[in-house]
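A single protein chain has been omitted from the complex, and every remaining protein chain is retained in its original position.
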Amino acid sequence: MKRFLIWLALLAPLLTLGLFALSKGWFYPEPFPAQWTSQAFSRLLNDSRTLKAILDSLLLAFIVSLLSLIIGYPAAREIGLRDFPGKKYVWLAIFLPTVIPPLAIGMGLSILALQTGLAGTRLGIILAHIVPTLPYTVFTLAGVFARYDENYEYQALALGASPTRIFFTVTLRLLAPGLAVAGLFAFLISWSQYLLTLLVGGGRVLTLPVLLFSAVSGGNPTTISALSLLFLAPPVLIIAATARFLGENPNDIHERI
Amino acid sequence: MKRFLIWLALLAPLLTLGLFALSKGWFYPEPFPAQWTSQAFSRLLNDSRTLKAILDSLLLAFIVSLLSLIIGYPAAREIGLRDFPGKKYVWLAIFLPTVIPPLAIGMGLSILALQTGLAGTRLGIILAHIVPTLPYTVFTLAGVFARYDENYEYQALALGASPTRIFFTVTLRLLAPGLAVAGLFAFLISWSQYLLTLLVGGGRVLTLPVLLFSAVSGGNPTTISALSLLFLAPPVLIIAATARFLGENPNDIHERI
Amino acid sequence: MTTLTFTHITKSYPKRDTPVLDDFLLDVQSGELVSLLGPSGIGKSTLLKLIAGIERPDAGDIRFDGESVLSTAPNQREAVFMFQKAYLFPFLNVGENIAFGLKVKGFSTKERLIKVAEMLDLIGLPGIEKRPPNELSGGEQQRVALARSLVIRPKVLLLDEPFNSLDRPVRLSLQEAVRNIQRELGITTLLVTHDLDEAMAMSDRMALMMGGKVAAIDKPQRLFQKPPCVETAKFVGVKLFIEGVASSGTLVSAEWGKLKIEDEQKVGRSIFAIRPEHIRIQKEKCENALAGVVKNCVYRGTQIEMKIALGERVLRAHIPAKNEIMPAEEPVQVILPKEHLFAVN
Partner (left out) sequence: MTTLTFTHITKSYPKRDTPVLDDFLLDVQSGELVSLLGPSGIGKSTLLKLIAGIERPDAGDIRFDGESVLSTAPNQREAVFMFQKAYLFPFLNVGENIAFGLKVKGFSTKERLIKVAEMLDLIGLPGIEKRPPNELSGGEQQRVALARSLVIRPKVLLLDEPFNSLDRPVRLSLQEAVRNIQRELGITTLLVTHDLDEAMAMSDRMALMMGGKVAAIDKPQRLFQKPPCVETAKFVGVKLFIEGVASSGTLVSAEWGKLKIEDEQKVGRSIFAIRPEHIRIQKEKCENALAGVVKNCVYRGTQIEMKIALGERVLRAHIPAKNEIMPAEEPVQVILPKEHLFAVN
């Protein structure tokens, strides 16, 4: 019973959205919508602006997460595996942007972008997205490295493998789950950014969240709900995919992340 | 050198904000503002609307984090300490709202609030904030419980202490760091919510982030920067405070969170 | 001073096919230290949890001094624990840790101070009241945990592998200390361990658990030298079992030929056994001698472990280290002295 209540609380907002997206009209106090339709979805999926926004968002999130992993890897390895004075403060500094409000960062970045002429460009948006994703990536990967055992690499070294070979045949394969989780997180953070995209892009780059945001003021609940569900699809799919990385002990999810 | 670059990248947005807030005008390509002033801050701090917004935000975040802890504790204990079928999926379900875009949740909640008549009320906003904070709290606390050892409680039990006494004299004290971290996270999430506050509150409850958000469209960069810095103060202070919970091994931060 | 009685205890877990404890019977005398030995997962720790009231038996009864405690709340049973880890409360100093149970029971500050000082003397760590637990070594933490448990004068002390995580020298000295304190205070004690040496050194009686029951229980010397059954014999390190037909001082075995035995009562199909350190290796033939060749010698300080091949079979003997290590393939006589051959069925 306790567990059922947890589930219900977690899924209530999603269910409401789904009901709205498929309804023609639903008003309090009716427990369920009176009429059903899938018009909202078909309208959205036939609109080229929506499709382009989806592709743009996916591509942007993909590039951002890849760059975050490449830039974050050496820093995370240093922080996770080595001891050095002041390490504690580096940890805190990395942790900072993962919890401070994005709105505040956005203000700073938007001003910075205007100063450097990157405002309104895709490069500017990518760089802006990396500001919240990189610390998250480094934080996640450093945790992975803190549990990583270099002795695997030493074994390969003693068996004659060169450092490059070790990186590709041993290190990457051992770290694959950690890299995947860190990358997926970066992807999700970038995917759900509308604020930074709006502030730095100045409305010239339309991603799905930007579209959704503008729809909120004008559109009807059915359209907004359908758009929201489209927007939610990748995160839900990604979370479901991470289930693959879970071992028999469910508490592992904490260990892996 | 590598470490210096990490620091610079992390702090750049904050520094830009600081320079702007204290400048009278700063334009590309000047490396630093030409004139300095603290007008923006004094103007904000003399405005009763700003002060009320700060107090409202603090109170709201405090109530939300307290409720999250109280509601989340039994669920987290069950998930962290016990094994049951389907535990893996409960983990995932809890994890879901911590990464899915708040915009999408917001849509669902706003509709729900209108349907139930909670729109525009403080209670409605509190309940709306709990939607993102509760899963985060349960997730964090369940991780704490997964590393918790009930034998401490069994020792106290064998020594004659009653369950209530054990809860207050043993359990709470052992879990204090974990509860503090979970509570602080909930606080931060609530503190930085402008979207849910706007959508469910309908503009009738003005918190600091809502104020900042409306300033973005109209105000000048100096005011926005100063407001952003005010907005950033509690998160930065809170993060600095969590330094207290870090042991000698800096990687502990991962263990504690 | 409390006696401890288990009558027909049965306990199952949903995830296991067979019950962990199955009609388990045991009587522990007042002030006695009984050790429970056996492979892991055999239900030793479960038994302690049943006594403490953390779990409940499916059937059967547990009695302190003849009175059932099943309806007594766990915090009223006065059965204390000592685990592999000390579980000292990290937010209390050593003195406050030891005083925890006294405070619960309502002793005054003054009484608590006196009793804590007494216990610290008893465990050999006087004057450390003010130190935080994490500054103590593993062995010291365990001593403090013992003091915390015993200061409330419990009826029963439950030791759940309390020496496992300690280094050998610390382990030995703590075993001695716990044993001395237990004797001095006369507290009825159950010790769960999988370490035979530890059980032998500490117990009044050792109980070997198998299949949810006590398979054998006796004084350490008796169980070690003359184990009553094959399983027990294997557990205490016997490796050679000889099956044959016994009659009037002779055992006739298909595999090992005719051997003299002392046990005149034993007649018919029997299994005899001998401890590896009672097997003698020499050049000369004599009674109960078998011809073999050395396969392997391993030096172990006070003794040498030898592997001897007798045809297809391989036999292990432990001989005193004063002997020279013999080269492999050396022909030798293996003597199974009749006074050390004992029946195990």
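Letters A, B and C mark the chains as written, and numbering starts fresh at 1 in each.
What we mean here is this: a contact is a pair of C-beta atoms (placed from the backbone, for glycine too) under 8 Å apart; a residue touches a chain by one contact, two chains touch by 3 or more.
Quantities reported herein were computed from a predicted structural model and do not represent experimental measurements.
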Touch partners, limited to displayed chains, of the chain removed from view | A, C
Touch criterion as defined above, residue of C:S68, C:S137 or C:Q221 at the omitted chain = C:Q221
By the document's definition of touch, the residue of A:V170, A:A215 or A:V236 touching the omitted chain is A:V170
In the full complex, which bits of chain A touch the chain not displayed? Write them out.
-> 149, 151-152, 154-163, 165, 170, 173-174
May I ask you to list the residues on chain C that touch the chain which is not drawn?
-> 176, 196-197, 200-201, 220-221, 224-225, 236-237, 277, 296, 298-303, 305, 318, 321, 325
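Here is the rule we use: only the chains that are shown with their structure count from here on.
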May I ask you to sort the chain touch graph into line, ring, star, complete or other?
-> line
Expressed in whole Å, how far the mean CA point of chain B lies from that of chain C is 54
Rounded Å distance between chain A and chain C, as computed from the means of their C-alpha atoms | 56
Cα centroid separation between chain A and chain B, in whole Å?
-> 18
